[in-house]
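Step one of this worksheet: look at the structure below.
Excluded from the complex is one protein chain; the other protein chains are retained at their positions.
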């Protein structure tokens, strides 16, 4: 009984990590780009939503209507103007550029929002729960996050496998040069992909902002977990990312049940162990 | 010599602790106005007073660096430091090493004394710390809980950071001595995403009281997850997490009746030795100038400067040794209460009043009001109400 | 229909210079064969024409107008398609999707998915499979079909017979002959010199990034080519 | 074989001048304590250890191609070892510095063996995770203060030298020594045959192995040596700070990020790069730190701009433009007349008799 509760909580926590990681997985998968600013972008989304809520008096969910288009545009322009120029065999430029971006976002937020922690409120839903049996209750909001992660993945799946741009995503990610030979404007494809990734990041950011408080410096923590989820699952495999998130969530939940001190460490150790056994994750993308 | 007296001040202006320091701009401005005409030191001379402020960025590396800079570069006459061991401890280490007198506050005195390796036989030579300790806070928390009808099972939320380690060590023995059962799940990591394991432990042991020293984000996570997972307690009494109206507002209705340590309140019956303002006037001035609700550190930080100024006044700012001696001879009434060097449990600490308070939703200009519900460790301070159970 | 002309075409990979001032004319409606040893720069030449390698604007002229330095996708949409060396199918796309990618250049013309399936019926049977699960020859068909679906006026084929069985090669060349009869300009890079010269109107031999021999196919003796090729 | 009919030149005029200028600068720095300006001395100590850290990361990433984002693991570890040695083994702080370095080198061996299984982005993030694991591990060591950290026993610090000035001087000299040693060590390494091998590995790892270079061992050696040096610098840093805690010791933004930006902005893969990067970093910090976080924002933007427009870094721009090279590691061959003639006589077999 006790273990069932632990596993259930681990699963739900996995949903959070998966949601955080999907945007990263997307960027990784299509462009082979290590986005070190990923965590800070999630936090940025939280702040943008916060500002929208403050200024326009909308609810956090409604603020998505502004955050998401804004983030799509941000991703599109960022890729077109900056990141496209860094792609290539050399791993360093994209890494440094996104690292720089991370610093800029963090400190930019510090300058404009101060270091106070913020939170978005969704009211009752946040604390509502569903009782399963006598002593297990699961929160409604964690279920919402888990469902969002799944729906996001399904939507991306539909985008990737059901649309023309999805075909271009896959072709470009397989072989950008050959894709250009097919008349595909790969730079635009990359820009759209990053735009889509930032939309997912926007969703994750707003949901995170409702779930916990956040401040300008809470990005890097999110980044490492997201990375671990992506890498455990295998680069560029979105369902793998879900599995990676759940693996991490379970590892932490089980570790925490053994000893709360061990919770975060357990996640990292499982990550390292998986890397040793399967250096390319569970579902690596086929080499070609 | 006619140049100014320099007071160094290190505080976490930015970073995660910035909220605690967010009233300090007012504190400093208020003091600078009062000192605009200079300070008449013993011996009749009038000296300008300059307060040189450095930001620790809530980072102990940075705190150490800026303290050294204040000592070596600015050559301050006395140092002040406040808010959290992350800022205070490194500054204290630098001061002790370089022989610079230091007035510090807003972190339990034990972390400054035993936590930095002093013993009753070998105290520090350059630090005067004015704040409460674990004795005061445990008494206050117990006083709060005793006003309720509970099973006396306390769940502890003590993170693995300087505060958490100190509180866990300080609280547990005293609570057990006083007939409470302590459920301590161990030191969790700051910014944990998931408190399920801890919550289940609390549920299993039928915890009715939750206490701890929790970062605001972690409290929010814990408290919402506790509600989701069916943990409801009669008292939630924390240090740090919800000690500020801003965080209470963010948590909204969930903050109602949350109890916490309150070490300064406008109703404190004290006044400033520098400006002459009463606590109530001082808080009013704050609200008027900033448009924000008063926060408790403004009184405490003000009083740190009172002590420093008093020491400089008596030493004449001659050299560090003279100021140190003056500092250890302090006997001053401040806006935080009386500061009498040598009156504390150890030579380096002076105990200041501590009350317990609860947040109550209010119709007034601000969402929440802090109502004092325990004054057991605060001589001369009146209570404003009695404890009510959390939802 | 277009004539493509390079004037003093140079190309670099980083510090390394691969092409040294090539002057080549690919005449409309004709088949041009490019031959040369490994590393002579044949593929590089084709990459430069298709814009995969950046060049100066006046190094490449299409119908007399400078066309160098453009992005690949604009050049492809002007009707130049390429069957790249090594086929370069997209592994995560099915056969049909690999073909459909060719339509993304958005040119209308005689080629449609159905017509490609008519020419290569075996592909229709396997259209749901992953492109890389096909045999080499079938993959080459996909690569050609994919290029044709962009309805090009010029088709560049880099080593399309490499590693294929003789029957398959025969079939590919029959297809190429048909395409030519439909008026397509075709450029082939071929290791099998004799075969290349047989199907071509025009022959260029490259060596070390330079043209070492060129002329009309019927005027060139295999002996000359051997000379230019090996320098005997 | 005949008498050497060639000469190999390794210094250039710019290197002679450059090294002379650096030497003079060093003498100047050694004289600085005479002025008694302790604040400047402290700043120079900080500059010195950042320079040494940057040289180490440059060797690691710029030459051995090991893009680690987790070097703060060794800074923190070295710092902690200093505290452990001083507080629990009763060592003197100064002697503890090299021992802390040694221990950091030791711990880096299993780390390397683990991390070398990863490549590219996996390696980068893997090292970061390792640093995170180190941090969490030190949270759990009560003897070293656990999560609250610990102060260096003041008595031990006083034992370094009785007066504050004396201590400052010793720390100042140690920092200069570490900085100079890092530059000299990297320079000497790169001029040795191992420099050839490292450059070769960077250009083509596969071909290096085929000409007999033990790529694994060389990379391991560099990783371990860099970790040891980094650990020693970490120990010095926390000797100066007097206090350590897991959060302060293993701070990615404060250490790894700063070091990486310094190297990249200055010019990765060149010994001069970290010098230029350091200058820019401290110039920015000292002039804008009053405006809160602005210097970090500027630093981030600068790093981005460098990656987009001048990957070789600022020193790369200068060096390419004015053809200066202060630390030449290349070998310039000068052939004598006879060889010269030989060289231009035929193409493939100039010396051997025809068959």
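Chains here go by letter, A, B, C and D, matching the order in which they are written, and residues are numbered from 1 within each.
Simple rule for what comes next: a residue touches a chain if its C-beta (ideal position, glycine included) is under 8 Å from a C-beta of that chain, and two chains touch if they have at least 3 such contacts.
Throughout what follows, contacts and distances are computed from a predicted model.
J.: Identify the UniProt protein name of the omitted chain, choosing among "Multisubunit sodium/proton antiporter MrpD subunit", "Sarcosine oxidase subunit beta family protein", "ATP-binding cassette domain-containing protein" or "Dihydroorotate dehydrogenase".
T.: "ATP-binding cassette domain-containing protein"
J.: Write out, one label after another, the shown chains that touch the chain missing from the document.
T.: Taken over the complete structure, the missing chain's partners among displayed chains are C, D.
J.: Can you tell me which of C:65, C:167 or C:221 touches the chain that was removed from the display?
T.: Checking each option in C:65, C:167 or C:221, the one touching the absent chain turns out to be C:167.
J.: Which of these touches the unseen chain: D:117, D:202, D:285 or D:311?
T.: Considering the complete complex, D:202 is the one touching the chain left out.
J.: List every residue of chain D that touches the chain not included in the displayed model.
T.: With respect to the unshown chain, the touching residues of chain D are 1, 4, 6, 8, 193, 196-197, 199-200, 202-204, 206-216, 330-333, 335, 339, 342-344, 346-352, 354-355.
J.: Which residue numbers on chain C touch the omitted chain?
T.: Per the touch rule, chain C residues meeting the hidden chain are 14-18, 37-40, 162-163, 165-167, 191-192, 207-209, 230-232.
Here is the rule we go by: only the chains that are shown with their structure count from here on.
J.: Which contact partners do chain A and chain C have in common?
T.: In this structure, no chain contacts chain C and also chain A.
J.: Taking every chain's C-alpha mean, which one sits closest to the mean of all protein C-alpha atoms?
T.: Centre-most chain by C-alpha means: A.
J.: Where the centre means the average of the CA atoms, what chain is farthest from chain D?
T.: Measuring from the centre of chain D, the most distant chain centre belongs to C.
J.: So which one's got more C-beta contacts, B-D or A-D?
T.: By number of C-beta pairs in contact, A-D is the larger.
J.: Using mean CA coordinates as chain centres, what's the chain A-chain D distance in Å?
T.: Roughly 34 Å, centre to centre.
J.: Can you give the whole-Å distance between the Cα centres of chain A and chain B?
T.: 37
J.: How many Å are there between the centre of chain C and the centre of chain D, using C-alpha atoms for each centre?
T.: 50
J.: In chain B, which residues are in touch with two or more of the other chains?
T.: Residue numbers touching two or more other chains: 14, 160, 187, 189.
J.: Could you list each pair of chains that touch one another?
T.: A-B, A-C, A-D, B-D
J.: Which residues of chain B touch chain A once you look at their complex with the stated criterion?
T.: Touching chain A from chain B are residues 14-19, 22, 58, 160, 185-189, 191-194, 196-198, 200, 203, 216-217, 220-221, 224-225, 227-230, 246-247, 250-252, 254.
J.: Mind pulling up the chain D residues that touch chain A in the complex?
T.: Listed in rising order, the residues are 61, 67, 69, 114, 117-118, 120-122, 124-126, 128-130, 132-133, 136-137, 139-140, 252-253, 257, 260-261, 264, 268, 292-294, 296-297, 299-304, 306-308, 311.
J.: Quick check: in the complex, which residue numbers of chain D touch chain B?
T.: Those in contact with chain B are residues 38-39, 42, 46, 136, 139-140, 146-154, 157-158, 164, 167, 240-243, 245, 247-248, 251, 254, 292-293.
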